[in-house]
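The complex appears here minus one protein chain, its other protein chains still in place.
Moving on to chain A:
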Amino acid sequence: MSDLSKLTISAARDGMRRGDFTSTEITQSCLTEIENARFLNAFVHNTPEIALDQANTADTRIAEGDAPDMCGIPLGIKDLFCTKGVPSQAASAILNGFKPEYESTITSQLWTAGAVMLGKLNMDEFAMGSSNETSTYGDVVNPWRRDGSNTQLTPGGSSGGSASAVAADLCLGATGTDTGGSIRQPAAFVGITGMKPTYGRCSRWGIVAFASSLDQAGPMTKSVRDAAILLGAMAGHDPKDSTSAELAVPDFEAALTGDIKGKKIGLPKEYRMDGMPGEIEKLWADGAEMMRDAGAELVDISLPHTKYALPAYYVVAPAEASSNLARYDGVRFGHRAALSQGDGITEMYEKTRAEGFGDEVKRRVMIGTYVLSAGFYDAYYNRARKVRTLIKKDFEDVFAQGIDAILTPATPSAAFGLGEMTDADPVQMYLNDVFTVTVNLAGLPGIAVPAGVDNQGLPLALQLIGRPWEEADLLNHAYALEQAAGFVAKPEKWW
């Protein structure tokens, strides 16, 4: 069969168990697709030997019977995850040549479950960006194009390589990470499902840190069912991450009944932004209608501090980043600048970081340094943390009123052209995260579900936000929306 890379995780699992095909066959199909899709620049470090070796082992396990759900499933791994002996650079030049001596908890769990690593996926440098244009590996290209146009579009960011790879059927699913929308926005831009779990659901150990109080890994997949399966394998308590929750991982897939009768879906009025494109507004209204038709009750709600989420995020995240990225000093790993006669250790730090970090990373490190510096800590950083408390309280209040899930648009627009935002000021790019960033600040689970196309044929998505730790219920809401929306469009292959 030639189309094995197009399989969903659930179909591949079921087919392998029936003996319709093997993991080795699926893996080979993916490796061929990856070779043929170099133009998309989604995979940046390919690991075919590891993949075929893991596939072979998986086939034996499946033949023997009791293999876990993820056994034999070929995945792409975001470059932010440390993978032992395989380059893990967070798409930054400052980590040139870095090959970790250890494996992240999440990838380690995936390999234990029998999953197959096809390679590492491109992303924005240190996950800082919304268009995958800040990567040291170059831009990722979205497999979707506007009707009748050859313009190359962004797959979004920061998990742009993951998004592009899944949408183009180079792999069956991918890992992503989400600090302000980095799973959900790219998933929306390429018409796939992307989920950020509750903060603490997945271990952060071995994932290159950006903003530790916001970072959370999650699945990027071709269906909601696949998201449930992959999340189940990624989640779980890890003693090596002190913020990882000591909670049992439910059977997320078993929760997918599609029955949302009597559930209360909140529609926050503050997400109706000035200048929101009519198509996004219509998609949102249509989505609400679909939830109502499925038996849910629609409730108008208010999340009054929504407007302040982005500015609070752009204080908190750079502050944490400036601290986390202090470790890139040219001493223990990665790049060290060539020094001139007489240069001391300070010059070594300064030159190494100037050469190794890209412009956006430098900007955020410096903003973070400024808001944490003496005299400004209270005015910026502490104030932002107080606003964050208020944003979280907004959600607590509506959940206390009995709201089960909140429906919003995922992004303020469809995918835009690569280079289109180059001359815009940085804040314009930040606005991409306007609907997603609140969820990170409040630590909640959120999922982007493809729900339609715009008038140029590009995918658009809706976001559902759930109660903390109730990913199973949230996935079921997403499943109901997916069934109702019936989004099946795929990008036409041109690469």
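In this section, a residue touches a chain if its C-beta (ideal position, glycine included) is under 8 Å from a C-beta of that chain, and two chains touch if they have at least 3 such contacts; residues count from 1.
Convention: contacts and distances are computed from a predicted model.
One subunit of the complex is not drawn; among "NADH-quinone oxidoreductase subunit N", "Elongation factor 4", "Aspartyl/glutamyl-tRNA(Asn/Gln) amidotransferase subunit C" or "Dihydroorotate dehydrogenase B (NAD(+)), electron transfer subunit", its UniProt record names it "Aspartyl/glutamyl-tRNA(Asn/Gln) amidotransferase subunit C".
Check A:A93, A:A255, A:L298 or A:L390 against the missing chain and you find that the one touching it is A:L390. Residue A:S322 is the one among A:Q54, A:Q109, A:S322 or A:T408 that touches the chain missing from this view. Within the set A:Y314, A:F399 or A:Y479, the residue that contacts the chain not displayed is A:Y314.
Taking the complete complex into account, residues 97-102, 198-200, 213, 239, 242-243, 245, 305, 307-308, 310-312, 314-315, 322, 326, 329-336, 339, 343-351, 353-354, 357, 362-363, 365-367, 369-371, 373, 376, 379-380, 382-390, 392, 425-427, 430, 441-443, 468 of chain A touch the chain not shown.
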